[in-house]
Every structure is written in C-alpha cells, then in structure tokens.
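Rather than the whole complex, this shows some of its chains in their spots.
As written, the chain order gives the labels A, B and C, with residue 1 at the start of each chain.
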C-alpha cells in the first residue's frame, strides 16, 4: 500500500476517492479540489469530510444562526460570544461564567448508557477548554412514549449514563427536564449542559499563536472510535484487505476526564497555556484546524507521535478518531517541561505532537512524509453554506384551527378533581425524583438549589455568597403549533424560572433539536424558531452566547416536534436570598402574579385528558415577563416572599401541588372573580408565577406590584394537609403525593 | 492552638475540597494530603473523603488502598491516630481491613442521592463525641456501592462491642445488613460511614441542615483538649 | 442441574477503562510483565434439568439479547465441566 502523500496526490490527479461515502456532495468535493488546486490526499479528504459535515460546519443552520450575532442586546455581561467552545459572561466580583448545552441524541439511542455518558463528557470538555472549573451539569431529556417498551430500554440507560459519568466526575447535577412524547420514539433527545466558573483573567481561547510554540495532545490514547467514514477510506481505496472493524460507539472514561480537569486547571493556574481546544466531534481534524485557523500562523503536526490504543490505525483514522477524554494545548517551549510534569503528576499521558509555525499552512506528517498541506481556515471555517428552501407547512393552518379551547371540559367538580389527579400523575407532570436521585446534587458543596426547584443554583463565592442559577426549558408541543412563539415561550419559561428563584437572568445558550433540514417544513420550523429566539433574546436583553444544533432527528418522514431547548443563566449577588418553591409556613398568603386567560393549545391538560394537540400556544408578552422577573427579584431582595414557583405546563394546579408537596403543607385556594375553576387551575397562560407572602409583608408586596403595574391576585393561603379549591373539591396531600410520585418509579424502577 | 486535620486526595477523589471546607467551618486547619506522598505532614487526624478514586473501576477503594499515603495512614491508625472514612473513604478502610466487612453494589443497583436519616449509635468514637448515643441526624447519602456486608460472626461482634456507629432510619437505602451505615474499630479512632457529613455543615447549601458538623467539632475538641 | 457460564467481554476495539485502571495499578503493586488487562463479566447460570442443544440455543439467545450488549460486547457461552473446577 502506498502512502497517499501530498506529492503523490499531485502526481495522480485521477485517483478516485470515496468522497460520497464520506458524506461529501459532488460540488463540495469539487470545491475541495479547487481550494487545494489538486485532488486531496486521503488524509485531507478525511479532514474536509468531517469538518464540512452538518454537525461540525452548521451548513444548513448557519444562515439562520447569524441572527444571534446580529440581534445582540446591549448587555455588557458578555465577555466571549458565539464561535468559541462556549460563551462567557461576567457575573461580577471578578468572576466569569461559561455555560453551554449540547446534544448527544443519536448515540444515546444506539447505546443509551455510553451515548449519554459521553455526551456529558463532551460538554464538560468544552467548559474546561474555556479556562473554567466545571461546577455543575444539567440534562434536558426528551423520550418517546412513557409506556413504550423501547422507552424502558432508553431512559434507564440514559439516566444511568448521565449519572455514571457526572457523578464520577464530581459535578452536581442541578437541573434538566424529562418530557415524554411519542414523537421522540425513535429519536430521543439527550441534551446536556454544563457550567464553569473562572476569574476574568483566566479565560482561555482556542487559538494557536506564537511560532515555535508546541502543540501538546493529552488525555486518553487515540483509538478507532467513531470513524466509520475513515474506515471506508482506509479499506476501499487504500487497502482492501484491511478489516474495517471500528466501533461506532464510544465508551466514556469519566475517571480519565476527572484527571483531565484537574491537570488542565493546574496548568491554567500556572499560566502555562497559550491556547487550548477539546477534542470532540472530528477529533484531531477539528482541534488542529481550529487552533491553527484561529491563531496567527500555521501548524505542523507529526501524526506518528500521537499515542495510540490501536496500532493498526491509519493516518486518516487517527485524524478522524473521536476517542473521548482528549485535549490539545498550545504551550510555549520553555513551559513544556512543566506542563508535562503536571500531566505526569495526574497520571495523564501527554505528548508533543507538533508546533506552531510562522507559515499559514496546516501541515501533517506521517512516517516523515507530508500527507496534509492545507490552509486551516478552509477546513475549519470555509465549509459549505446552504440556503435550504423552507416554507410554512401546508398542515400548519389546520393544526392551528383545531382549537383546544373547544375541547370538552370537566362537567362537574368531581370530574375536575379527577382530572387534577390525572394531570399531576401523568408522566410529563409526575415527580422526576426517580431520575434525579440517581444524580449527585451535593458534590462540591455549593449546591443551593437543585431539582425539583425552578432553577439550579450554585454558590461561587463562599465569602460574598455570589451565585449563579440556570434553568432549561423547551416545549415541543407549543413549538409544533407555532415555532416562532414556541421558541419564545421556551426562552420565557427558562427566564422566568431563573427569576423565580431570585436570580437575575443574564444570558442564553440553546440546543436546537429538529428533523431533517432537507424537508422544507422542518427548515421552516427551524427558521421560525431561530427568529423567535433571536427576537426574544433581543427584547429580554439576554444574549445568546452559544449553543448547538441537532438536525435529522426523524424516522422516515416523521420528524420530532421542533424542540428548541433554551438555557438561561442568571446571577444572584447573595444566595442567602434565594427563593425556593416550597410552601413551608402555615398561614402565608398565596398570590398569583400575571393574567390568566383561556389558553389550552398545546397544554398538558389537552394532552393528558384528550390526547390532543392543536390550536395556538399561549400568547407571549416578553415585556410582561421582564416585569414579572423584576418583581420576583425585588421581592426576594427585600424579603417579601418566602416561596415562588413559576407557572408553566399543567398550569396553576400543577405549580401549587409541587410547592405543597415540597413543603409538606396544603393550600386552600379561592377561584378569583372572573375566572371559572377549570381555567383557573389548568390554563397555561405565560408570564405567571405563584408566590407565598408572609402576612407581615402583604401590603408592601401588593403595593409594589400595583405601583409597577403587575396584575396580582390573592388566591388563597397555605394551610392544612390538603389542596382545597373552595366550592369545588378537596384533595388530601397524601393522595396527591401518591399520584405524583408513584408514576415514574412505577414505569421504570 | 488548633488541630491539623489531613484530607487525602486520590486520583478521582471528589469531596476533598468539601471536606477541607467542613474542617475549616468547624474551626480546625485543613491540610491537603496527596496520595503519592507518604508524608502525613504531622497532622493530628486524617479524613479519607468521598468520590470515585481510580473511577472505582476494580472495586470501590481497591486501587487507592495501595497508595503510598495509605501505608502511613494504616500505620498511624494502628497507633491510634483518628481516621474518618466517608463513602469512598469508608470503602478504602474496609479494603485495608482497618474496618471489617465490605461494600456491595446497592441492592436496587442504582446510584442513590438523597437526604438520609441516621441514628448515631455510638458517641464513644473520636468522631462522634459531640453527638449523644441515640441521636437522630439527617445528612446526604450518595453512592452506588453502599451495601454494607459482613459475615454473621463479624456482625454479631460489631453489635456486641458497640461498634455499629450509625444505622439507617426510615428505610434502608441499599440493603446494608442490619441497617448499618457506619462502623468503628475497637479503639474508636477509626470510623467509616457511607453518608456524607461534610455536605451538611452549612445552612445555605446541600440539604440546608448542619447535622454533619458534629463529626468535625468532635474531633477538634478531642484533639485540642488532648 | 447443570451450570452454564456466559463470559461477556468488551469488544477488543472498545476502550476498557476498568481493565486499563487495573493494568496501570499493577506495576505500582509490584507486578511486572502483564502487557494488557481486560475486565469483563462472568455469569453463572444454574439450569434446571439437562442442557441440551435447545436449552443452549435459548441461553445463547439470552446472552445475545440481554446479558451482553452486543453493540460493545462479545460473549461466549460454555457448559461448565464441574470437575475441572476448584483450582483456587
């Protein structure tokens, strides 16, 4: 077998390469030839094909994602924006926080445990790569029908994988979601988010500058993971006899990753690192081309120096391998010794594999021969950009016309009571502690709030009490009815959750999960959702700092509901004033903030009682969301409320039930004038929250709401051991608890 | 004068920084100890904190047990130095045979993280003097290999000698025999338990309780008055 | 009563963090000359009645669909020869 060197490629222009098998389109391959002025070598083709994939190049989504950069709200918190491994925001007192959400959907369907585990591993490396110590993770999940046998395979595995990896890494899991819907049956969504904290001066970027600086690969050895494509390249074109037995599934090694975190942070602390990049999708191809293209010069890499787990790997495979738990650092020559010492201290394998050059080429060598010679920018940044056609689906009007407000409502108080129980016991509304109890939420000793609170909250400074909060939300049912509003409702809910716990919403990360971009219906959903989110962020003043796009979540013609998952990060100057959801003091007054309208489109009630999805989602009023957030934060600051819980799917009754169960006390509710009991309990109007106010603060609180123009309605009092809706029904808390807490263990334990 | 309490870090230890914080909150000085280092830096007591040392890949605690630092800890523990093993630390202590028995996978096979009620059965150990025997406390529990097991003879001996230091209340979380959550050696200087007192020393974080602080104040008083 | 053993090992190309951790620990414990360690699972099944071909086929199926995760693991089914045991 002859090595396909650059020289060889130039001399043999007519050799056929398996570009189609590697996922490139004909025009894309032609573009590569044009860029290089010759045919690519096998190694170059490997690099272009992975870097120009949908996953790495965002070729279908780019034209839309630009809006996040264009519609940027005036917000001086943003320190690093879109384009880096993760965005960074200023949270005060010299601290910066980085956070991001990513998807690991498909791998988690194939191998739930390892797929989900390596998803956590990947997002955490993005956080380390920014210079931060990871301090928490979150896991927004979407699964198929709760009663489907395959869900019993996927969910327990996913949960065990997220726990297995995150627990072993020592990262508290402080939030997430679990939503079931048949639309996710063959395409479960496993999104994972992470937060990291650093001092401003510790921010690191993925760039290789300074000719002569060394490129160090450290962490796990490189194996044949995730290189199906490259194996084709190796076997079909260059060596037909070679067995292409390469694993499609990666196995995570959280212990290795823990060592990686500690040794990287130690190197940062000693200021040894000029630039850094994690190895995720596209492995070394991505790390070298991105580091080089973001830096000032070129880069030269000796592939023979990469430590291998499998000595039969070809150079193409080494370049494409997605072996987990690896990082790449750029270090000045004088500091290499110390860097390697730190790696050794932590038993982490580290190897100098190349150096920054003063040229502008990325050159990669194998057995002394040059097998890659490219302008790294053409690999990392000049990928194809598609203007995919999109159009409002023909079925959209009919879907919206199928009005949920016209569904049969409970005929009497008994039926109402029954539906309340049914709602709180439905898999989507039921308690998720069977899941969250498999996650360590206490490790690191800074967890202020975790599930089932509205947001997860972490203290970042023990002396001052400075903390951050995070919430993630995304209602695919709303987004299906109207993707523009659906995206804004996801943003609004996440924003409201952060504010309800007393923190000030600051910035956004998102994970956009959609079907195939080649379907104009899906592309329209995507375009609308991005437009909605960008407009919403502009209005709320919370910039999008980064995120992830996951497309092709569909089986045959059937796409998942458009599912934009939005994470909002907030800051709280002193975690001592956080607001929990629990009703804990008898006699405290319950107030409903915001307005309740007859809004049942996409609601939990319409799903649980009628198995219906149609009509319009709730109205969005972001001005109102802002006002509500301000009131919730002021009330927390001035000690006017003891509990707050945002209202979302399931409406008021769901929120009250959760707050009662959390605090172990009941509530007596009075249906306000102008509302019927059904609408009061089940409507999903946005921009609302329920708060518990100590009697001594009642006047001050209602005056504040009045003065600022936020509708506020007294709806009852914390009392007894039942949820009583006056004039309608009484539900003993024990009965509510049994219904709410029994479902998920009943299905999956 | 205050006491110097060493907190060991193995590769994969997770709760070392929390344990150092708990030591400080109690008013003692926390001294980080490194697994490759035999030197105990003249500490007065040692805590082996929780986590997944070496990923718990062979068996929880099995690989760390052979570290240089443990050679010294074993030697000193036998000479009477107070040693507390929390969770993974407890597992290490059973692997070294400083404490009898062993840990199995939880009977339900899941990692479990929850607030756990315990009864302090013995206030005669170096780490529990600030509690009273029979006192009920509530601290976080979080593990997957937390099912305590030992043969009947050992269990009977532990009971007879009053060496069951903590017992689970309100439901056994993992199938541990005789609801055992923690035990002590004969001399009372070496104590191991699965739940995490270091996560319950401040009202604002964790479960919001401070029921775990007594471990650290117990040892501090003992050392300072000694 | 017969015993059937199912050995389940990660496929050779799959990373085995557990085996690696053991291997790396060996030199520190003073054991030299072991160039690779893989850690897998061993299931011992006590079967009622004789283990004929039909039973073995069922166990094979059970191993494939349940005991092993064939995405990442290989397995071997063996009827145990009771006498060969007991080396310890």
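Operating definition for what follows: a residue touches a chain if its C-beta (ideal position, glycine included) is under 8 Å from a C-beta of that chain, and two chains touch if they have at least 3 such contacts.
As the structure is a prediction and not an experimental result, all values here were calculated from the model.
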**Whole-file subunit formula (labels as shown)** = A x1, B x1, C x2
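Keep this in mind: only the chains that are shown with their structure count from here on.
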**Request:** By the contact definition above, name the pair with the higher C-beta contact count: B-C or A-B.
**Result:** A-B
**Item:** Centre distance in Å when subunit A and subunit B are each reduced to the mean of their C-alpha atoms
**Value:** 36
**Junction residues of subunit B, two or more chains touched** = 54-55, 57
**Fill in**
So subunit C residues touching two or more other chains come to 17, 21
**Message:** Using the touch definition from the top, list the residues of subunit C that touch subunit B in their complex.
**Reply:** 17-18, 21-22, 25, 28-29, 39
**Message:** Residue numbers of subunit C touching subunit A in their complex, please.
**Reply:** 10-11, 13-17, 20-21, 24, 69, 71-72
**Fill in**
subunit B contacts subunit A in the complex at 11-12, 14-15, 17-18, 21-22, 36, 51-52, 54-57, 108, 110-114, 140, 142, 144, 196, 198-199, 202, 204-207
